[in-house]
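Of the protein chains in this complex, one is absent; all others appear in place.
Every chain is named by a letter (A, B and C) in the order it is written, and numbering of its residues begins at 1.
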Amino acid sequence: MDKNILAKIREDFPILGTEVNGYSLVYLDNAATTLKPKYVIDRLSKHYLYETSNIHRGVHFLSQQATTYFEEVRDKVKSYLHGDSTWETIFTKGTTGAINFVAQSFGSIFNSGDEVIISQMEHHSNIVPWQMLRDRKNIVLKVAQMDERGILDLEHLESLITEKTKLVSITYLSNALGTINPVDKIVKIAHSKNIPVLIDAAQAIAHITIDVKKLDIDFIAFSAHKMFGPTGVGVLYAKKQLLEKMPPIEGGGDMIASVRFDKTIYNTIPYCFEAGTPDIAGVIALGVAIDYINSIGLKNIEEYEHKLLQYATQKLSEIKNLRVVGTSPNKSSVISFVLDGIHPHDVGSLLDSKGIAVRTGHHCAQPVMEFFKIPATTRASISFYNTKEDIDRLADGILYVQSIFE
Amino acid sequence: MDKNILAKIREDFPILGTEVNGYSLVYLDNAATTLKPKYVIDRLSKHYLYETSNIHRGVHFLSQQATTYFEEVRDKVKSYLHGDSTWETIFTKGTTGAINFVAQSFGSIFNSGDEVIISQMEHHSNIVPWQMLRDRKNIVLKVAQMDERGILDLEHLESLITEKTKLVSITYLSNALGTINPVDKIVKIAHSKNIPVLIDAAQAIAHITIDVKKLDIDFIAFSAHKMFGPTGVGVLYAKKQLLEKMPPIEGGGDMIASVRFDKTIYNTIPYCFEAGTPDIAGVIALGVAIDYINSIGLKNIEEYEHKLLQYATQKLSEIKNLRVVGTSPNKSSVISFVLDGIHPHDVGSLLDSKGIAVRTGHHCAQPVMEFFKIPATTRASISFYNTKEDIDRLADGILYVQSIFE
Amino acid sequence: MNQNELYQQVILSHNKSPKNFGKPATFTHWAEGFNPLCGDHYFIYLTIEDDVIKNVFFEGEGCAISKASASLMTESLKNKTISDVESIIKKFHDYMTLSQGNLKDLGKISVLSGVKDYPARIKCATISWHTMKQAIETPVSE
Partner (left out) sequence: MNQNELYQQVILSHNKSPKNFGKPATFTHWAEGFNPLCGDHYFIYLTIEDDVIKNVFFEGEGCAISKASASLMTESLKNKTISDVESIIKKFHDYMTLSQGNLKDLGKISVLSGVKDYPARIKCATISWHTMKQAIETPVSE
């Protein structure tokens, strides 16, 4: 991506032209939520200005139109993930909603003693739903280890599998460490024992080309707001063959074929899993976010972000008393670090005073912090609209923080 | 509301200036979803253009700012419902999400044989979650009857209560019939036996002043999209005292205090019930929708809509072979009807050809249809931006439909 | 085409006086079909002998389009072999939902052609056909 293209892209994100604490904004908190291009924002406005309507149940023009636009997004998701009609798109309220749904619905057919395998680098969204299932159904939750670089130990993962293992649920890209996990190998290991795999793609979705068909992923979950779309919408993209075994978890409008007080018949997949009025505008805007990513090209994004992450890693490694947490050679978009003697919360506050937005804390991955025996990290996470200048500002900011604590 | 104010209000809704099938839009599908005033749309845009950020976990300016705006809406909900610190606002993805949450969480402390009482005029959202609970926990679902005018039979409701009754869950305003239920009396009956009450306010929220304190409502559920706000957001407003007994249902980020693989400690109320990134922009926009309603005044809205509904009822009663379904003297905003020998679906299609948007079908209230022994109705539902001219267009449209089927 | 042109005389008259309407005393196959979106609800009752649809009735409630479509369907499928019926169903379905081919050689059924342009109504036209397909595959159990 050359300078001109980058400058044009940055114009798509009006927030990049704003100031924070008197400095032009450096937004390095993309793993928390990405910024939104004006096309997505305009599409939301257009829907509410001229197309507002509820969907599915209306015969009038606006309802028909909104239904068509809404339903089209299922196909956009399919293309984006390189799926086919073997999978189905289910709209949820986010990654968390999607994983909880799998834990509740797919989990409802597990028996006491059945096992779910996750990893040590999971986000709380891919831990707590399984703990809740453990408490409810007395399943066993097993945790595949990682090494001190933040690389998943595949042999350990494989060794955890038994005849009781019912699901392997792993993140594609760690939001705390930046590690890219070898999804192809994970799926092969699990499938060789006929175990389905859920991939938490909350982070990967905006940074890595995902081919569910080639990878043969069974369930994949992600959030619109982490891929330049609106808050409040997510997706579970899943094999129909598995969905067919899964009971609906929420009841209400749209998810039924017929309701009588004595007996209710559910609607077909995917509708039976989408009770109530969905986030119509949000889903339609997610479609535009997908179009927007496609217009730039995920390949270009991957290439550019790879270089930028290398630059950042180089730049930060030159700073004394700074340690990068997560040093796998296979990383994307995230750089987590700690400064000797300075708590990340203070780092974040002081960087903010210079207009630099980073995230500090446990990043909803407390077990990662526990593993590295640190309370928290400072995390800079990039997207394709970030620049080398952003990284330079970050590096200078860190030196400034250190100067205060000297 | 005089003509000038009405004209000004209509300008707040740009969609009212559009054409459908060559006719200026007459939007009478407000019970499905309301239109959105430009202030709400602008607020959404502003958030995404200049304020995008994830909330709660960030120390940087944007995150702080978004957190403040997001959290403020809990208070706006409180004021709108005339509540106090005895209640708490929980954001959900809609009415359906809120009721399902109560069924799953509050329902989890029910025992086999315990009873839940609903009514014959409930929306599927207030039926199916309880049927699911029935199947899961072997509870008993009891249904309070209504009469042929669509009036709830309070004596019957009272007679259903036993020592095993754990919850009464009733709609405030029927979306299929327009009946306003006597929430004050329902709560008195239930509370005299120490039974909490859930009120489905999906419809009431935009049409009726609700005072949870005076009415002493335990749980109340509604959706932003039916009160001029965005899709994807809803609220459960509930007594803290009850929430304190209720377990979280979804696990993930933000709802935890600490996560270890062996033991996780949940966050406090309301956060423990809001797993994952919420619909930040949607919640903030809901706040603006509340402000907007307040700026017009619910009292004014109630008065104006009451007159408009009377006018519509009068107008439609003059049409031959038309029967209004739902004839309680205490009604709001909804007029459902059937035409002899013409299926509602055909009515809806042909009205649409004249630019008139109404809803046809069972309105997610199949038991109501069964009660009246009809497959469906045509439903016109009004809001404060509708006019007498809209009603005249509807009446003329119905005559046109009848002329085709003559 | 204007929406009101959907409501041609043939459709209106089949709606008013549907053919083969009601539940027969005996039948060998049957199925029930819903359209949850609008409340349409139909039953199809078949008497199949030697792979031929000897008799077909339908019963239920729905809009003019769905009722006319069911009525026209029963008329045209009676006394046809299962394999003929299946290919007609496929033709109708492909036309309505995939916009493939046309209904010209299906006789009177072609009055339903215009429905295709109204996505909201396609399910009205196809519900009885889906139910027909299911009925063929569902023999009466006792």
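Assume a residue touches a chain if its C-beta (ideal position, glycine included) is under 8 Å from a C-beta of that chain, and two chains touch if they have at least 3 such contacts.
Just so you know, these numbers come straight off a predicted model, no measurement behind them.
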| item | value |
| --- | --- |
| Among the chains presented, those that the missing one touches | A, B |
| Contact residue for the chain not shown (choose from A:T34, A:T360, A:S383 or A:Q402) | A:T360 |
| Hidden partner interface residues of chain B, rising order | 56-59, 63-64, 67-68, 256-258, 265, 267 |
| Residues belonging to chain A that touch the chain removed from view | 21, 341-346, 349-350, 352-353, 360-362, 366, 369, 375-376, 404-405 |
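One rule holds for everything that comes next: only the chains that are shown with their structure count from here on.
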| item | value |
| --- | --- |
| Inter-centroid spacing, chain B versus chain A (mean Cα positions, whole Å) | 31 |
| Where chain B and chain C are represented by their mean Cα positions, the distance between them in whole Å | 37 |
| Length of the line joining the C-alpha centres of chain A and chain C, rounded to whole Å | 46 |
| Where chain B touches two or more other chains at once, by residue number | 21, 345, 349, 352, 360-361, 366 |
| Chain C residues counted as touching two or more neighbouring chains | 37-38, 41, 120-121 |
